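Every protein chain of the complex appears in place save one, which is left out.
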Amino acid sequence: MKKRIYNLLSVSKTPGDTSWWFDLFLIILISLNVIAIVIESVEPIRQKYEALFKGLELVSVIIFSIEYVLRIWTANEIKRFHRPITGNIRYALTPLAIVDLFAILPFYLPFIGLDLRVVRVMRLFRLFRLFKIARYVKALTVINNVFKERREELFIAIIFTFFLLLFTSTLMYYVEHEAQPESFASIPETMWWSIATLTTVGYGDIYPITALGKLLGGIIAVLGIGLFALPAGILASGFSEHLTKTNSKKDCCPHCGQELKRG
Amino acid sequence: MKKRIYNLLSVSKTPGDTSWWFDLFLIILISLNVIAIVIESVEPIRQKYEALFKGLELVSVIIFSIEYVLRIWTANEIKRFHRPITGNIRYALTPLAIVDLFAILPFYLPFIGLDLRVVRVMRLFRLFRLFKIARYVKALTVINNVFKERREELFIAIIFTFFLLLFTSTLMYYVEHEAQPESFASIPETMWWSIATLTTVGYGDIYPITALGKLLGGIIAVLGIGLFALPAGILASGFSEHLTKTNSKKDCCPHCGQELKRG
Amino acid sequence: MKKRIYNLLSVSKTPGDTSWWFDLFLIILISLNVIAIVIESVEPIRQKYEALFKGLELVSVIIFSIEYVLRIWTANEIKRFHRPITGNIRYALTPLAIVDLFAILPFYLPFIGLDLRVVRVMRLFRLFRLFKIARYVKALTVINNVFKERREELFIAIIFTFFLLLFTSTLMYYVEHEAQPESFASIPETMWWSIATLTTVGYGDIYPITALGKLLGGIIAVLGIGLFALPAGILASGFSEHLTKTNSKKDCCPHCGQELKRG
Partner (left out) sequence: MKKRIYNLLSVSKTPGDTSWWFDLFLIILISLNVIAIVIESVEPIRQKYEALFKGLELVSVIIFSIEYVLRIWTANEIKRFHRPITGNIRYALTPLAIVDLFAILPFYLPFIGLDLRVVRVMRLFRLFRLFKIARYVKALTVINNVFKERREELFIAIIFTFFLLLFTSTLMYYVEHEAQPESFASIPETMWWSIATLTTVGYGDIYPITALGKLLGGIIAVLGIGLFALPAGILASGFSEHLTKTNSKKDCCPHCGQELKRG
């Protein structure tokens, strides 16, 4: 019984069987929820179809709750979590299980008697339903793996990025604060300029106006962008390498046809 | 007869023969049409040379129509479409044949008695004349091939891009909606901010103003840009590899001069 | 005599000799001219030091004119241009010689009796003095070589870029023209939006406001940027390869130490 439910819940590899139809059903339900979150935010649509949105919410939460409980219960079928109770608890702490929990949490919170303001913020947790789809989309697994592989480089690049941000913001604050006490009001607020400039977004809501500020801002833009683009470059090359690795062929010797080993 | 017309219509490989001159004539006609579409949109020019534009339109449609009919008729000369009628129909469904059809369609639609508003939208179909040139420009074939080769990576990257867009927009909507109910009116409208930020275009018509919105916007900008640049990176590297592949030389063994096989 | 002047004029390879000092003198003079062009554009500085700028201009033109005449005269010393008169004329048509001519031309034009308006436009030719320095700066030669090597790829990419520009502008014009007849007045003017968007500059002086325009603009931004970045990517990789090529070492066989040939 437990094993059959586990097989039903886990991602099916043979299209057409019961588990596959169940996956499809969940994917459609998740998609409907995401679409609902998006179009519910359009005021006239929310008012017109309020009952429909509430109905979908209720049905979804019931199904997702049952799914969550069953997933926790059947977790023992996975080798890593085979121990009766500790296994279930440990499974409940995996990222995907936490996502499943957070996706239904905002519905139950008002019953516990939490402050209404907290509940309102908690509504944002419905966004976790978007992540439930990660189980079924291979693309997101690939991105996740790239992140893991390039962990070290990304860490270095992010530290450096933060350092650069701190440095350019402090410099610019001292230079431009007097001329524009509103826009460059403090170092944290100047960081908004630094980010907009170093990412080259450049909204245009804040920019230097003094000659020295423009000179410095220009130098920061020219030099800083190259440095700021490092994380992007690392991710792109990591992604590209990750995908080619699976398809790559091995070098062979022309004499014996043997594979050229790499020591 | 059919064969000679087919040879005339297909892209010539020997500069100077009749087919080559015919290609040139069509390229010039297509170019004239594209230029006409562009400069006709300038009001004073349209009013002054209205007759000229109408004349070019009439002549072009007649020539393109004859070309289209002949291409369909002579399609049997191509091996894949050698069967009398099914071959012609299957040829008519190839991308280039559809482009040829759509390029002349807007002219004939009013005669069928279609609603005038539909006809007006259909005028946009004249833009397909731009794509007729794809037959003659090798550069566009190269780009097309790169798209095909990197289909899988691009698919993953686009799904991920869409996911990122959905996530950042929903988050930003909840954070900034209250402070700017006009700009961040709904999640779909917040997507306009997400696209402008993640592509680093940053028009500056919409940006966060609250402290939390700026903090979140900054983090999204810094981290998101790297992820959003993936499709661009994949295309660029695919393009670069595609071009070097044709020119690449093979590794040879120093002993026998034999090519180093790749298993 | 001719040979000695030729040696004096050509770029010296042994620091410290007469030709080297002459090179340095010309580099300083060119730099002074470029600085003069830049700071002369600042109104208060121009008025204050007008005599100085005029003096520098006169002295520079005299020296550059003598340099130009001598370079043409001594061109026969270069093997390719050894024929008495045809060699000199052919040298005068090389890019660097044309730069030398254009750099002094605006000074002489008023004497020929040209229209004053033409002369004013011709003043822009003084900018060619900036290019005179190309003879001495190796960095510019490297860039020039990269352009030559990647000629074909760049040509494909530029054609494609132009195609993309034409297509997105026409589409956006039809979508947004009615809502913003001022900004999206015609297809050529919509190109300004396309360039600002596809290059991700995004000044914010022109952007879609209708829902359909924003949807289309968003799709264009996300997909188009990847394609538009191709020329940049080609140049960057070409530049990187060009520099590593010179420093690269050859593969050797571990048995005989022989170089691994590439067929």
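For reference, chains read A, B and C in written order, and residue numbers begin at 1 within each chain.
In the analysis below, a contact is a pair of C-beta atoms (placed from the backbone, for glycine too) under 8 Å apart; a residue touches a chain by one contact, two chains touch by 3 or more.
In this text, all values refer to a predicted model and were calculated from it rather than measured experimentally.
Engineer: For the full complex, which residue in B:Ser12, B:Ser41, B:Ser169 or B:Thr200 touches the chain that was left out?
Structural biologist: B:Thr200
Engineer: Can you work out which residue in C:Ile5, C:Ile37 or C:Leu215 touches the chain that's missing from view?
Structural biologist: C:Ile37
Engineer: Over the whole complex, note the residues of chain A touching the chain we left out.
Structural biologist: Answer for chain A: residues 152-153, 155-157, 159-160, 163, 166-167, 169-171, 173-174, 177, 185-188, 196-197, 200-204, 207, 214, 217-218, 221-223, 225-227, 229-230, 233-234, 237, 253, 255-256, 258-263 touch the chain left out.
Engineer: So that we can see where the missing chain sits, which residues of chain B does it touch?
Structural biologist: 200-204
Engineer: So which bits of chain C touch the chain we can't see?
Structural biologist: Looking at chain C, the ones touching the missing chain are residues 34, 37-39, 41-43, 123-124, 127, 130, 137-140, 142-143, 161, 191-192, 195-196, 199-205, 228, 231-237, 239-240, 243, 249-255, 257, 259.
Heads up, the rule we're going with is that only the chains that are shown with their structure count from here on.
Engineer: Note whether the interface between chain B and chain C is symmetric in residue numbering, meaning over half of all numbers used appear on both sides, and answer same or different.
Structural biologist: different
Engineer: Closest chain to the protein CA centroid?
Structural biologist: Nearest to the common C-alpha centre lies chain B.
Engineer: Quick one: which of B-C or A-C reuses the A-B interface, over half of the residue-numbered contact pairs in common?
Structural biologist: Within B-C or A-C, the interface duplicating A-B belongs to B-C.
Engineer: I'd like the Å distance between the centres of chain A and chain C, where a centre is the mean of that chain's Cα atoms.
Structural biologist: Once rounded, the distance between the two centres reads 44 Å.
Engineer: Measuring from the mean C-alpha position of chain B to the mean C-alpha position of chain C, what distance in angstrom results?
Structural biologist: One centre to the other, that is 31 Å.
Engineer: At least two partner chains per residue is the criterion; list those residues in chain C.
Structural biologist: 200, 202-204
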